[in-house]
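A single protein chain has been omitted from the complex, and every remaining protein chain is retained in its original position.
First chain written, first letter: the chains are A, B, C and D, and each begins at residue 1.
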Amino acid sequence: MMEWLTQEILAKYNYWIAVIIILIGFYAMIAKDNLIKKLIGLSLFQTGIFLYFISLGDVGVGWGLRSGTTYIIEAIPEGYIYINPLPTALILTAIVVSVSTLAVSLGLVIRIYEEYETIEESEIIEKERVL
Amino acid sequence: MKAESIIGLLMVILLTGLFFYIVEDVPPYGDPSSPALQLVRLDIRVDAAGVEEELNSGMIPAALVEALAARNFVAPSEIEEVTAGEWDAKIDKGEFYYEEDEKYYRFKKEGNQIEVYRYAPVVRYLEKGLEETDVPNIVTAVIVDYRAYDTLGETTVIFTAGISVILLLRRRGKL
Amino acid sequence: MIGIEHLPVLLIVLSLLAAFTIFVAGWFDKKFSWAISFITILVQLVMSIFILNHVLFTGKIDYWLSGWRPPWGIQVVVDTLNAYVLVVLLFLALLSVMYSKRNIQHELPEKVITYYAVYQLLVTGLCGVTITGDIFNMYVFVEIFSLAAYALIASRGGIALKASFVYLVMGSIGACLFVLGIGFLYSVTGSLNMADLAAILPPLYGNKMVQAAFALFVVGLSIKMALFPLHTWLPDAHSFAPAEISAMLSGIIIEVSTYALIRLSFSVFTVNFLKLLPIYDLLAWIAAIAIIYGSVMAIAQLNLKRMLAYSSVSQMGYIMLAVGLSLSTKHLLWGGLTPALMHILNHALMKGCLFMVAGAFIYKADLWNITDLRGLGRKMPWTCGAFTMAAISMIGVPPSVGFVSKIYLIFAVVEAGNFLFMAVILLSTLLNLVYFWRVIETLYMKVGEAGPHHEYEKPVKTDEIPLLMLIPILILGSLCIVMGIIWLTEIPIIGAVPIMDSVNKLFEIGRYTVVP
Amino acid sequence: MTKADGTGTYQLTAEERRVAAGRDLIIEVIASLMIPLIQLFALYVIIHGALGAGGGFQGGVILASSFILYVIAFGITGARKRLPESWNTGLQSLGVYIYAGVGLVCILVSLGFVQYLNYWALPLPVAYEMRRAMGMDFVEIGIGITVMATMTSLFFDLAWKEKEERKEVKESNEGGEKK
Partner (left out) sequence: MIVPLDLLMLFVIVVIAIATISAKDLFSAVILFGAYSFLMAVVWAEMHSIDVSFTEAAVGAGVSTAFLIAAVSRTARWEKG
């Protein structure tokens, strides 16, 4: 049990933090009533996924003794290796996608507020029923 | 408690379960020889007898080519010994503008058998990126050259967002 | 002459450039926007037919973007499945844009330019998803068409805004799960190319990351294609969007998501992986529930478009049932993916026609509810005729496309040996009959309320919708029957059946005959 | 504006107009110092993306953020005058035109064997090896232009309150008349 804990939880702490952030965002997206809170939850969800990807690309274990170096090609000192540039490139694209989604959804929220005078989902559903 | 909160908690528990299920197979954090960074094991093996000498003399063993072709992999064109019991194999570029061959497979002798590994794309980016693209920053090389089509899509996403917000919000001017 | 290998990429780039051009040209004159959009999609359709022809008779197109070999660069692969979906997609897109000329002038007079620009981007995204051979690239294009779809659904304002927001939240969850799945696959294989992944994956089938990635793909794309428990965004989004967008949503957008699932599960994970776990049996059961649920909910609706939306849920159930059964049908000619692919085209024809007719009623007299449609059969004979043809296709009257799908599906069920599914299909046919007969009855048999008792004896003035809106409806309505006859006689003039065979051969499922 | 004793009108000073519009002197001065620096940095990031961190997207966002800072400091009317809508529209498309156009040139120049977005095929009067790097620079500039224009237009659209805008326009017109 202790071994499992150290090997799977402590040694992979970065992935677990990413999972926690993903879950926080996911919960906020489903459970929050406020539309802007939902969008913040969506952003958290996406950032968690990005953290997962970046952790995947990182190289270098231990306490700063032997480490990775960034992917800009130059003469690097002995014992260092380049980190994985591909997840970084993918996440650059994904960040752009996330900010675009955020902008479109904020546009929708503003229109919804103009239409319904509220941004709480339950109140919107009530007003819809009246209409 | 509202229904949404309960659904949300249920979903969160489901996802947590999924993550606990997979955690054992997640590659160790920061491992410099993980599949994404170095080598992918292809689960192709041939008997070392005979093949090893051929590899050492720089010839391409027919048994290996057959085994690779059975799984739709390209045949190597050149073999080069790295250390004892490990060989790098290169393949033809296939394009007209590069003369050099490129590193593709790594054969390792394990016991009586020769295992086939394949280099991850990243190895190629890091080794040849500067030479091929004249750009020291490999991420820039990847996003605007190796995977430039993705970036075209990305720019289109921003453009779509811009027009979509105009469609939704703007009530002035010509648009 | 540009080599035919360049066409898939030119198709995307042309579409992109057209979107930007609409935006700039519209700044000078509004009239340009429709013309540019129409011409572009027409050219794209012609290109896609060339591609289909080439793929069918010469072999698949394999195009290396930026000139890099696939694991390093991005690859565009067009085989029979892509080319077929591409033709269906662009065909309906062309008819929709034809239809939208008058309808959009009527509904969104101030937003014409941006509407067509976003529409063109929607088509771009759909084409991009269809032809790409790289999973991350697929994600990017999925996001393009999703963003465009959110904006287009919301463009009418009012209740559509909330529907679009719900779609946005659910669709974003789906896309996030999809990209998480990509991350899982990448971390164990180090590759993003589909063909490459298919070659690397076999020894990793036992890996839990790979299984989880497959599960995430299935769930993420199920949200996008509105499979039963995750369909909640669909009814609102379909009923409040502009008519042509409803037609595109129902006929194409959810189908392209289905295509993505088929592509990922058969091309990347291959049949051997799918046989390890009973995922596809589970999917077939879910699909069966979706068929019944969608039909029952459709009966309960008063709003015509909402009824059609629930009917879409049930039709997606048909496609997924066929996909789910595809592994267990090996010996007969209708095995494999044949019924699923047939129904993709058939559903696009029928639902496209039905939603456009529903839009025509709204255009003419702002009629949303079924009960309001009394006596329209005499007033708008052509429109209602097309509606009837599509409706009897949905029910499954013999020479129509709906009948073909159902009969192939029933044969597949017989071979799979699960007769409960047959009961589900028959029950659903009955329910279809109930809710479509209700509409046809209202259209033809009931007399308008306002008129005197014996109004039907008087000559009724016909009051048809504009020709540009009528033509697409008529084309789709007549194709519902013509296509059915072509399927039934298996006339290979348009290469319909060879397509199915070569797709089955590609994935090594079902029994396939010789491809010419 | 009418004087307190009602005997006539007097001109608003620049300070008073600023206070009336709810703006702040310190922010204005600091912003006017910062904005050129931010824009310079953004251009540096776009061009320098090949050598160090950064690239078209980041540079475009930073350039856009300088306009956003301008809006926050000086109000939306002035920003509208500095960056008209028509320009914005044109620039949004121009960037992607450059990107997709570079690719199209690649196809058109050498049909048959060179593929889309393959910068080696660009007909540039430089050494063969340099073409790839230059093609990437073109593309980066294209991305930068599109991102800058789109982000600015997005912020303007999201932050735009039409009623307040009208009020602001009226006030500035009044101020102009008094002069």
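Keep this in mind: a contact is a pair of C-beta atoms (placed from the backbone, for glycine too) under 8 Å apart; a residue touches a chain by one contact, two chains touch by 3 or more.
None of these values were measured; they are calculated from a predicted model.
Novice: Pick out which of D:A31, D:I46 or D:A64 touches the chain that's been left out of the picture.
Specialist: With D:A31, D:I46 or D:A64 as choices, the missing chain is touched by D:A64.
Novice: Could you pull out which residues of subunit D are in touch with the chain that's been left out?
Specialist: Where subunit D meets the chain not shown: residues 53-55, 57-58, 61-62, 64-65, 68, 151, 154-155, 158-159, 161.
Novice: List every residue of subunit A that touches the chain not included in the displayed model.
Specialist: Within subunit A, the residues touching the omitted chain are 13-14, 17, 20-21, 24-25, 27-28, 32-34, 36-37, 39-41, 43-44, 47, 50-51, 54-55, 57-60, 62-64, 67-71, 83, 87-89, 91-92, 95-96, 99, 102-103, 106, 109-110, 113, 118-120, 122-123.
Here is the rule we use: only the chains that are shown with their structure count from here on.
Novice: With contacts counted as defined, which of the two, C-D or A-D, has more C-beta pairs across the interface?
Specialist: Top pair by contacting C-beta pairs is C-D.
Novice: Where the centres are mean C-alpha positions, what is the separation of subunit A from subunit D, in Å?
Specialist: Between these chains, centre-to-centre, one finds 28 Å.
Novice: Using Cα averages as centroids, what's the distance between subunit A and subunit C in whole Å?
Specialist: 31
Novice: Between subunit A and subunit B, what distance separates the C-alpha centroids? Give it in angstrom.
Specialist: About 23 Å, centre to centre.
Novice: What residues in subunit C touch two or more of the other chains?
Specialist: Within subunit C, residues 16, 20, 23, 27, 64-67, 136, 140, 143, 147, 150-151, 154, 186-187 contact more than one other chain.
Novice: Hey, what residues on subunit B touch two or more of the other chains?
Specialist: Answer for subunit B, listing residues that touch two or more other chains: 24, 26-27, 36-37, 97, 121-122, 125, 136-137, 139, 143, 145, 147-154, 156-162, 164-166, 168-169, 171, 175.
Novice: For a test of understanding, state which residues of subunit D touch subunit C in their complex under the given definition.
Specialist: 86, 89-90, 92-93, 96-97, 100, 103-104, 107, 111-112, 114-120
Novice: Quick one: which bits of subunit B touch subunit C in the complex? Just the residue numbers, please.
Specialist: By the definition above, subunit B touches subunit C via 18, 21-22, 24-27, 34-37, 40-43, 71-73, 93-95, 97, 102, 118, 120-122, 124-125, 145-150, 152-154, 156-157, 159-161, 163-168, 171, 174-175.
Novice: For subunit D, which residues are in contact with subunit A within the complex?
Specialist: 51-53, 57, 154, 157-158
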